[in-house]
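Shown here: the complex without one of its protein chains, the others still in place.
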Amino acid sequence: MTNPTPSFVRLEDLDAGLCKHWPYAQDVCLTCGMCSGACPVAGMNDFDPRKVVRLVSMGMLNWIVGERWPWICTMCGKCEQVCPMGIDIADMMRAIRALRDRVKIPGILQDGLANALRTGNNLALPKEDFVFILEDVAEEMTEEPGLKDFSIAIDKPGANILTTIHNKLVNTHTEDLKHWWKIFHAAGEDWTIASDNWEGTSWGYFTGDDEAMKIMAGRIVDNMRRLKAKTLLWPE
Amino acid sequence: MTIYSETLVIGSGPCASHVADNLAEQGIGVTWVTGNVTDAVNTIALQPPARVNRVQGSALVGCQGQAGSFRIILDQGGVRTAHGVASIIVAEEALYLPNFSEYGLQASRRVVTLSAIEAKARDVALESLIPPEARVVFLNGWRRDSHPAIAARMLAFCLRLQKISTARTVFMTGNLKVSMDHMEACCQAAKAAGAIFVKFGDRVPRMAMLDDTRVQIDYHDETSGMDFRVSADLVIVDETVHAHPSLAGIAEILRLERDATGFLQADNVHRLSNSTNRRGVFVAGGSRAVAGAEQQKADAGQVALQVVEFLAGRDRESLRTVDIDQGRCARCLTCYRLCPYMAIDISPRMTVVAQACQSCGLCAAGCPNQAIRMSDAGVPEAIEALSRIEGNPARSVPFTPRLAIFGCNRSAALAREAAFALGHKLSAGVTFVEGLCGGSFSVNHLLKAFEADADGVLLLSCHEGNCHSGTGTSHARKRCAEAAKALSWAGVEPQRIHYGTLSASMGCEFVQVVDDFVTRIAALGPLTR
Partner (left out) sequence: MNLKGKQGVVIGAGVAGLTAAAALSRWGVQVWLIDKAPVIGGHAIQFSCKAIEGCVQCGACQVHERAQQVSRQKNITFVPGARIVRSRGNGRLELTLAASGQGAGQSAGRFPDTLNADALLVTTGFTVYDPSHKPYGYGQFANVLTNLDAERILHATGALARPSDGRLPRRMAFIQCVGSRDHRIGHDWCSKICCGSALRMARLVQSRQPGTAVTFFYIDVQSFGRQFQAIYDGCRERIRTVRAIPADIRKTADDDMQVTYFDPQDRNATDAVFDLVVLSAGLTPTADNAVLASVLGMRLLENGFFCPHDNDTQPPGMFAAGAALGPMSIAESIDSAGKAAFDMVRYLDGGRLR
């Protein structure tokens, strides 16, 4: 009886220089494991940030690009924060995502990104519906004590702040609009929302699609120029 | 007694050469003996420094006498000559043994030692030594950790190869040793240049020899949790650092202590930096496990200063005189056997040689006839003082024990001072008797304390392995045990005497030990007579 041969990766089969030009300093990893300790999804799918850094350093992209884990990564950046060698691990995860065939990225992200490119938001929510939801929630707000005079300004020119909107705020989590609206109101802030291309959640950024990211960012810049707001608030 | 002016330096490498040079520069006559150079020793052909008398291919075969007046015998190719030297410095190289067996390999065209490849790389360009794009694997300390100085050389060579040749390096180690200067930075640079570092825990790689003589290494990479296989064109194996084979013989001839691994210095902080158990005999470089070229050169500097201090008589404050009363001396040789510094001459009469004595008092305490007297030792006087303590607190209510604490001047005395500095106070009725060494207290001293009205006696001495005299603290322990036996024969509780160890930094522990003892003796009550 023979023992089954373990599956080795032969160093000769690898192109160690494959990621040599990647600017994330992955080669100087100390293997301290702090990144993996900080990562909220370390261990899932048998991956962790330290392993990814190692594989990238060895040029083993084929072992990562098709895996689920780079998409489980929340891009929270805690790994980068704790790394003593200053390795840009979150940026590295994005670069790995960018290598995945566009038609092979997780379905929901594909659909959402297509919607965003076509309509200006991930939900393909029509403009009228968007405005209606905002105004509806605003009216609810006025019924609360001390907020009788609350109002929102959509497409207001010359405001101090133009803010983007996370699509969930006009979908499943409309109540969450009220929290930051109250803060703006109490601060007496002069702010507005654009009725077109209002989406702040850039799945171009999230999926490593630089072109898409540029387009979406460009639209938001256009909004800024059009509305002549002083400051862009882009919570992501 | 003749005091000589020459110094003997023993050693076959650069450290000994530096030592000889340093001493000669100060006008000291040096005889430099290079010992029996074996094939395993890594030596470089050295030009002897000017003013130094180098006796090549010779060995020390005999030594009599004491510091300042050693009479040595050298053997050069069968011809023996006698010399008189004032001091001896052993600065032999360490022995670097290739570590093939750790990795299950043998030397071959493709499996070489670090020293071998370093030597070749000094003479020829790296490109001609290593084929282009060669896969070069460094093996550095797996189950047994590497010496940091060896790891430093491995890392430096790995960086050099990775940066200035087309070789593709893999560095395989257990614990990556980066403690020596610049090694962390060296390691980072090697990684940035493309060296692959692989670290193991318990799961070490497996080796196989391929048909074309390349070495196939299968390893588990803990960082990725995956298994890899590499075919090495060249394997560079590290070395382990050992005591030179000549040290055993030298230790016997010179009657020197050795540590557990055979180096010529007890692993005792009191030997720092270059001392041995014998005054006038020093150890440096590879003979005390100092490795690394810079470190050895520095060691050669500091030992030179210590030697010159010794020769100028500046290495200690005063020579305590130790006299052996020839009328009482029975020539039992107990003092000779007890002396950790080999400072006792037996012929023509038993004499303590002042030049070699380091005032530990073991001889005086051990002499069965009390024939040995040390000047200003003060112990008997201190014991007398016990019975003169004012107010007789031992008979007060509640009972405050009258205690004698015998303490050595390096441990207990300093710990006591540290305790006072921390603001602690000792119980009333405690008298401290300071001695030169824990071993300077004889059984008589301990029992006399009880005769002088002590209710309890505590002997505090250095930890095992920390005693300046080496054996003083264990003699103290044995004498306490003997005194305890004597007490019980006399119908006294043997727990009234206790041996404990501590060190100079243990201020609060000193107070705790004393307080505990006070409590225990208080529970036993006053010593009834």
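Note that the chains are named A and B in the order they appear, and that numbering of residues resets to 1 at the start of each chain.
Everything below uses one rule, namely that a residue touches a chain if its C-beta (ideal position, glycine included) is under 8 Å from a C-beta of that chain, and two chains touch if they have at least 3 such contacts.
Since we're looking at a predicted model, the values are computed, not measured.
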Which of these touches the unseen chain: B:Val30, B:Ile130 or B:Leu414? B:Leu414
Which is it among B:Glu239, B:Glu257, B:Asp299 or B:Asp455 that touches the chain not included here? B:Asp299
Sole residue of B:Gly29, B:Pro245, B:Gly465 or B:Pro494 that reaches the chain not shown, by the stated touch rule: B:Gly465
Residue of B:Glu133, B:Glu309 or B:Glu381 touching the missing chain in the full complex: B:Glu309
Chain B, residues in touch with the chain not shown (by the definition above): 22, 25-27, 144-145, 147-148, 175-179, 181-185, 188, 199, 201, 222, 225, 259-261, 263, 267-269, 272-274, 289, 298-299, 301-302, 304-306, 308-309, 312, 314-315, 317, 410-411, 414, 417-418, 422, 462-466, 501-509, 512
On chain A, where is the contact patch with the chain that was removed from view? 28, 30-40, 42-43, 46, 48, 50, 78, 82-86
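Simple rule for what comes next: only the chains that are shown with their structure count from here on.
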List the centre-to-centre spacing of chain A and chain B in whole Å, with centres computed as mean CA coordinates. 61
Can you list the residues on chain A that touch chain B in the complex? 6-12, 16-17, 20, 25, 27-29, 31, 46, 50-51, 54-55, 57-58, 85
Residue numbers on chain B that touch chain A, as the complex places them: 135, 168, 170, 188, 191-192, 194, 196, 199, 218, 221-231
